[in-house]
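Note that one protein chain is taken out, while the other chains of the complex remain in position.
Labels run A, B and C following the written order; every chain starts at residue 1.
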Amino acid sequence: MNNKFKSISFLLLSIGVSFSMLAQHHHDRKINFPDVPGYLTLKCDFHQHSIFSDGKVYPSIRVEEAIKDGLDAISITEHLEYQPHKEDIPHPDRNRAYQIALETKKSMKDTTLIIANGSEITREMPPGHSNAIFIKDANLLLKDSVIDVFREAKKQGAFIFWNHPHWKGQAHDGVAKLTDIHKKLIKEKLINGIEIVNEHVYSTEALEIALANDLTFIGASDVHGLIDWEYNVHKGGHRPITLVFAKEKSEEGIKAALFDRSTAIWFNNTLIGKQEFLEPLINASLIVKKAKYLKTSWSQHKKPLTILEVIIQNNSDAEYILENTSDYLLHNNADIVTIAPQHKTIILVKTKQQEESINLSFNVLNAVVAPKKHAHIQMKITIDK
Amino acid sequence: MNNKFKSISFLLLSIGVSFSMLAQHHHDRKINFPDVPGYLTLKCDFHQHSIFSDGKVYPSIRVEEAIKDGLDAISITEHLEYQPHKEDIPHPDRNRAYQIALETKKSMKDTTLIIANGSEITREMPPGHSNAIFIKDANLLLKDSVIDVFREAKKQGAFIFWNHPHWKGQAHDGVAKLTDIHKKLIKEKLINGIEIVNEHVYSTEALEIALANDLTFIGASDVHGLIDWEYNVHKGGHRPITLVFAKEKSEEGIKAALFDRSTAIWFNNTLIGKQEFLEPLINASLIVKKAKYLKTSWSQHKKPLTILEVIIQNNSDAEYILENTSDYLLHNNADIVTIAPQHKTIILVKTKQQEESINLSFNVLNAVVAPKKHAHIQMKITIDK
Amino acid sequence: MNNKFKSISFLLLSIGVSFSMLAQHHHDRKINFPDVPGYLTLKCDFHQHSIFSDGKVYPSIRVEEAIKDGLDAISITEHLEYQPHKEDIPHPDRNRAYQIALETKKSMKDTTLIIANGSEITREMPPGHSNAIFIKDANLLLKDSVIDVFREAKKQGAFIFWNHPHWKGQAHDGVAKLTDIHKKLIKEKLINGIEIVNEHVYSTEALEIALANDLTFIGASDVHGLIDWEYNVHKGGHRPITLVFAKEKSEEGIKAALFDRSTAIWFNNTLIGKQEFLEPLINASLIVKKAKYLKTSWSQHKKPLTILEVIIQNNSDAEYILENTSDYLLHNNADIVTIAPQHKTIILVKTKQQEESINLSFNVLNAVVAPKKHAHIQMKITIDK
Partner (left out) sequence: MNNKFKSISFLLLSIGVSFSMLAQHHHDRKINFPDVPGYLTLKCDFHQHSIFSDGKVYPSIRVEEAIKDGLDAISITEHLEYQPHKEDIPHPDRNRAYQIALETKKSMKDTTLIIANGSEITREMPPGHSNAIFIKDANLLLKDSVIDVFREAKKQGAFIFWNHPHWKGQAHDGVAKLTDIHKKLIKEKLINGIEIVNEHVYSTEALEIALANDLTFIGASDVHGLIDWEYNVHKGGHRPITLVFAKEKSEEGIKAALFDRSTAIWFNNTLIGKQEFLEPLINASLIVKKAKYLKTSWSQHKKPLTILEVIIQNNSDAEYILENTSDYLLHNNADIVTIAPQHKTIILVKTKQQEESINLSFNVLNAVVAPKKHAHIQMKITIDK
């Protein structure tokens, strides 16, 4: 086209591209997701280890890592039955990592991080490994019968989830499989949640089990070494976490949300959760900052343009991969639109006639609500005059 | 899981994540796509301007930009009928930009860049603007009757394509529309291709017209200012180009491929082309470097693992967004897998039993073969012993 | 030392290091130096070319580059006697680049950039090349006798400076040499300044000539191609500029300052200017944000510490290389201290006893006031209670 004929909006478009690309340089390691209507979005990692079972760091490092990552809550969940450092660290009290974490928080004068006492029940399959968090005394969980351990945890008010059901150490094919003992534990409410994501691994079968048995979705780092190294935080990586949608930021608030199954998982660039949670989360992430019809300084046709410029601010860490399912075609994208994290992106919508508002809809391809099923969002766009 | 039980492959997985993220730091501005079986993949931008119509740079800059971008061929296509700098630059010869570009190439001792003589036929709609490239003498195109201009270009052996049919200066709704005069020009082979991408804009309707009328797919920068600024090349951006699949790197080779419709378009992170071109291009981009079953140093089950680690090297600039359509589920991804450009990515495939080879298949969501239709690829993976 | 014994100030120290290093990621291309007491610090490039002599861009690009670089004033100084593009651009008016630059500024709605009309008098040595800026009509400078050209420029009120006296095209040894004709021109006030820096080249002899003859210090890009490419602006590079210390931001303000010799040069990471200008500039760059004695949570000695923590904010683009000439030794540096641009740096000063204020003094090694002589600064530090 002619240079002279270009309108200012093309400059904006070019700037828009620039903003998106800047996202690649977003290096702050704090994990960011917005709150959703009626709920706080709390970033939690409930599966971690320290030197008090088979981890490689003093518990204070877990607290420092969590604060650096901007987490709201953690639990250090030492193996009850697996104590490879016992020769050097023969501590009698299985609450020790928790106590040291609390002391660290205090000495750092931190007032934001919630630390839940927790333990990993570490058995062969079935039932494999499970985490009991929000327990009162880990020492009382040292029992022979695994069912007794679960019952004691429940007695203490714990929220209990099945860890990495797909772990290759216990499943040669990486496939999570529900056994009779799991069914029994679930039925007795001794298992309340399930890890769909553990460390670097994701399980479609665990997602199916969660949906079929109404279990809370859990994602966790299961970190033993350093978060920085395991998750390449200085190259834009992050640990997997559970996003807990809570009424308040407190132990009670989180526990209530976990029992209510109000969670989602943030893993690599993927969100995993039910449509009822992911839809508001994604809508809260994507804010329309401007919606205005393009103008042109020159045209052959003299008609008002019906190409709508929409500037969307992404207030989350997710690079959303959207598939356009609207009635409208886009002027600067095919059907797939990528929305860079923490930046503005411009999309141009061809509306055929000038409207006062339009509805856009998208499948969010990096947001999973069920096997092969993605979150779907609607955006009602009120057009600026 | 227990720290002790982790196998080396988990370390690799972690490294894989790291490689992917490194891609964000890939700042070399040269555009890279591999050759495909039987053809060279040539990177071409056939729509550009200089001061000899309404551009802002001397033609030599277009040559330098092209060499910096690693292009194989360009054309500087000055407007025949739009000469806003005429007062200052009243050159009588409309081949002048072409001549200066050739001189620049010579003075730079470059032997790789092909420069095609070209002109932009600049008329109101219909037929709007068109580029004639591989012409012999632009001066002879200065005729009153637009049809005469197309005929003269054809007489000179030109390849002619319809520019930005969706341009807001000539289409208030941004919609490309085929008129009778276009049909006539196409029928007489006076229009051979169509821009589906021009500058920052994409047209689904132009794609439909291309498919319905068997026109060559063209994407071009239409640059007037600086490529660096318009396309944010220092933040990872690039100009839109036409990928020409040619038998040889020569004017004749490119021309033959253009008339054969052997092209695709590279625009932002999207490829647009027919399945017959995109499939080999994507397959040539994604090289399997390793495919081996995971091992574990500890397991409860004592069975050989059936989780297959596949390391894929992406030899292109595209960040491929793959949707898994295989019979197999993945161990570290839901159904969407992102393959970072110019780096290695690890995927873990659950094969249920140990195989000698498997077939993976994916829809490539950022590769468009028709409106709402994506390229599809098959990968036969031979498994290392 | 013992972990427990470390005080918070060590954390700060560590953060200080981090701030310094962040400076390496400072990629905004705008050039930044603070104002000095009584004067604005204006960033100016008075030597540039466009297609109207032997440059490669339309003048509008020079305006866009200047705005991107955050400059306050520019001049496009086409060669009067060297017109290699004359065949294509036979414009009769030698003010044309200036006029187009003004139109560009207007069309961009810019109200900040000052554009001075200028020309390059382009003769063999002696006297070689000179720039006359703030002229009224370049056409009147087209005279045979070089002395007549200088006189006409002076008649128009021009500020005139000798260009690249060290240029290898006119000095085989790269050495600037004052000839009789130069002496005469200087004596008659027909040469008012001299380029000590031109493009990528610096001349100690030009600095000596400037000092001996009381000429204004000039540094300029002499750009013919693109600033982005010549000066690697996307990797932290910048064009050489003249910093003009002016009473007001206006043509008259700049002209007055140039005739008053109130300038310095910013070239790579080096400032060149007289002590009277560099000292206030550097002092304005380096702001003490905090000065407080360290504390310690544990000590054997029970005495108040006499190690002073000073946090210095560098508000300029210069990475200052300081040589400590104070009476005090530093606790975290040997005698050389590097102060990263646009960031905070912490220095620790050993004062032997607790003071209310101290004086620090430094040679600034990347600030040149005469051959082998560096700027010297004093910092009076008032110590926080």
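As a convention for this text, a contact is a pair of C-beta atoms (placed from the backbone, for glycine too) under 8 Å apart; a residue touches a chain by one contact, two chains touch by 3 or more.
Note that the coordinates shown come from a computational prediction; the quantities given were computed from them, not determined experimentally.
Student: Looking at A:36, A:51, A:185 or A:254, which residue reaches the missing chain?
Tutor: Of all options in A:36, A:51, A:185 or A:254, contact with the hidden chain holds for A:51.
Student: Tell me which of C:158, C:278 or C:321 is the one touching the absent chain.
Tutor: Among C:158, C:278 or C:321, only C:321 touches the chain that is not shown.
Student: Sort through C:275, C:313, C:338 or C:361 and give me the one touching the missing partner chain.
Tutor: Considering the complete complex, C:338 is the one touching the chain left out.
Student: Of the residues listed, C:145, C:300 or C:357, which one is in contact with the missing chain?
Tutor: Per the contact definition at the top, the residue touching the missing chain is C:300.
Student: For subunit C, enumerate the residues touching the unshown chain of the complex.
Tutor: Residues 1-7, 10, 13-14, 17-18, 21-22, 24-25, 49, 54-56, 79, 82, 84, 122, 124-125, 129, 163-164, 166-175, 198-205, 222, 224-225, 229-232, 235-237, 268-270, 272, 294, 296, 298-301, 303-307, 321, 323, 329-336, 338, 348, 350-353, 365-366, 368, 371-372 of subunit C touch the chain absent from view.
Student: If the missing chain were put back, which residues of subunit A would it touch?
Tutor: 51-52, 55-58, 60-61, 64, 85, 88-91, 96, 225-226, 228-229, 234
We take it that only the chains that are shown with their structure count from here on.
Student: Grab the C-alpha centre of each chain and report whichever is closest to the global C-alpha centre.
Tutor: Smallest centre-to-centre distance to the global C-alpha mean: chain B.
Student: Averaging over Cα atoms per chain, report the distance between subunit A and subunit C in Å.
Tutor: Centre-to-centre distance between subunit A and subunit C: 49 Å.
Student: Roughly how many whole angstrom separate the Cα centroids of subunit A and subunit B?
Tutor: Centres of subunit A and subunit B (C-alpha means) sit 34 Å apart.
Student: Mind pulling the subunit C residues that touch 2 or more other chains?
Tutor: Within subunit C, no residue contacts more than one other chain.
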